[in-house]
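Complex shown without one protein chain; remaining protein chains in place.
Let's look at subunit A:
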Amino acid sequence: MASILRFRKLYYVEQAVKCSSVGFESLDQSTKIDQKLNKKEEDVNNLALGINKRKRAKEWRCIDSCCWIIGCLCTTWWLLLLLFHCWPVTLLRVPELPGPGDRLKREGLTALHPVVLVPGIVTGGLELWEGRPCADGLFRKRLWGGSFTELFKRPLCLLEHLSLHYETGLDQPGIRLRAVPGMVAADYFAPGYFVWAVLIENLAKIGYEGKNLHMAAYDWRLSFQNTEIRDHALTKLKTRIELMYITNGYKKVVVLPHSMGVIYFLHFLKWVEKPPPMGGGGGPRWCAKHIKSIMNIGPAFLGVPKAVSSLFSAEGKDASYLRAMAPGIFDSEILGLQTFEHVMRMSRTWDSIVSLMPKGGDTIWGSMDWSPKEGHVCDFSKKSHSHTSLSDNNVNNSDIKRGFRVKALAKYGRIISFGKAASVLHSSQLPTVDSKEFSRTSASLNLNISCGDVWTEYDEMNRQSIQNVAAHKAYTSTTLLDLLRLVAPKMMRRAEAHFSHGIADNLDDPKYNHYKYWSNPLETKLPDAPDMEIYCLYGVGLPTERSYVYKLSPSSRCKSIPYKIDSSVNGEENSCLRGGVYFADGDESVPVLSAGFMCAKGWRGRTRFNPSGIATYIKEYRHKPTTSLLEGRGTESGSHVDIMGNSALIEDILRIAAGATGDEIGGDRIHSDILRMSKGINLPL
């Protein structure tokens, strides 16, 4: 901005000099010109004529007029800019309602409990501390988050730096990329795209500041235990919480994890009480002493199906749409683009994505023919969702031949199906391929000598086994893990040392002391902290990816990803199938089931996962699209990230931070079907 201003100044000097030599006549003339301009405004046809004339005259050449136009544009632009800057700040603002922070301040709320923010995957910034020569001059610059300009300038270099080591899941030699610390880590993801900023601003209104507000930034690419091993992130968080507890007059902290931060913090809860060297050595009462409540925002407790598709074929709903619309761009080998392959190679080095794989297997996510009653009526015109139709068909859900009104309830249990038919047919009609056949038939590696530079583990699979995978037709969340073990054995070996996706039979089994179980709510006990409160705050009313219809990629080129979401598959009008993706209710990323189940059933009351009977609350926020563009991302949004700007959610958080309890803010508030859904899940508690 400064440079423009300086520039403008320079220019005005020039102008003054030039104009003074010509005098006032030119001014008269220009007004005359203006009048003429107005008169002949509509006449457009004379363009060609005009050019001819100009050519004849040879006085007003093309390049001059170009310069002239640009000059005009710039001048008007600068004028507008000047006006914009001179404009009083208050006039420009859309008169907006006072935010929840202002309102609650007037009610007399003040900061009481220190607040810890735990960001989720992707939203945290990463900066470079040591890099290869191609990343020259980027020292301590953000490679992730911020403006992403470098991503366009040197994409391959960036991808190389963002990737982790494929074997260890830690830094590659010679590259150190670290999480940005402090509040700036995740207040804005990109300029103008807030993540935590709105919440922080509202917290500040009632008196929060650096000393009682902390952003627990961590490197979200790593597995959770590795953040401790490499960066001591967990120890840092522990000391920070202890410090805030002491310096704020022994007030317990309120923790706000978002998205993946939820399971990160779950991991922390277990870690902090375990003895060193594996744990933090805080002792068994640490959580009870230091934590007042955990307010999980958009929690991905049981994983998200989206993670599956991104690991399997590096695409989500959005990407597959794009691919369908502009085929060839992403797949083209020209310019060595191969965007998907690069993205896949990069994201497969990130352990954290594996942490988001659906947990709990068929019990939670449904088997071939059964799934929890996620009868979400998909209404893509986004009218209000009628729940009445659901109550009609909740009698016997596993029988698909029932009723004509709902033609085919989506079989959500089959998270990946090959072909639409496979996603609908009854399991008995599907070909049963013995999973033993999955055993890799010694991949012939001679194929891919020429494709050395882009390396995904698909290159090591031969054509036959790729076909085999497709022949199996449908995969549930349990067999899906087998599938991934097949297509990406190294990645799964690495990641499964850090994460587990099962359900514990006996939680007292000593094996559950290992850190790989800590982030799975179905394989850990909550800490012994009866006064603590756990909240699940999430948005509902948005179609959320739940399962996928895949197809074999037609191209047999060696370097491409052999599977694709079949975006041509669409269901009938009210079906939840769109572009090869089955949708369920949720917040656009996390299905209701994953977000709400633990609070609704798994931890409700005194269960084996919650031995001390920590109180749990569910707060759902119905998504309301913004009414006008001016509102930006809205104050009533329910989508995964935008919910952080939701006024109702912010108000709830502020009240809790200022000392209210869960019952004081009204207990549960449920819009979705989560309670009925959880009832359908047969999990011993």
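The rule is simple: a contact is a pair of C-beta atoms (placed from the backbone, for glycine too) under 8 Å apart; a residue touches a chain by one contact, two chains touch by 3 or more; residues count from 1.
The criterion applied here is as follows: contacts and distances are computed from a predicted model.
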item: UniProt protein name of the chain not shown, from "phospholipid:diacylglycerol acyltransferase", "Transcription initiation factor TFIID subunit 14b isoform X2", "Histidine-containing phosphotransfer protein" or "Isopropylmalate dehydrogenase-like domain-containing protein"; value: "phospholipid:diacylglycerol acyltransferase"
item: Touch with the omitted chain, as defined above, among A:236, A:514 or A:669; value: A:236
item: Touching the absent chain when the full complex is considered, from A:209, A:509 or A:664; value: A:209
item: Contact footprint on subunit A, counting only the chain that is left out; value: 1-4, 7, 11, 14-15, 18-19, 22, 25-30, 33, 36-37, 40-41, 43-44, 46-47, 49-51, 53-54, 57, 59-60, 64-75, 77, 89-90, 129-130, 136-140, 147, 149, 153, 176, 178-179, 181-184, 187, 197, 200-201, 204-205, 207, 209-211, 231-232, 235-236, 239-240, 242-243, 246-247
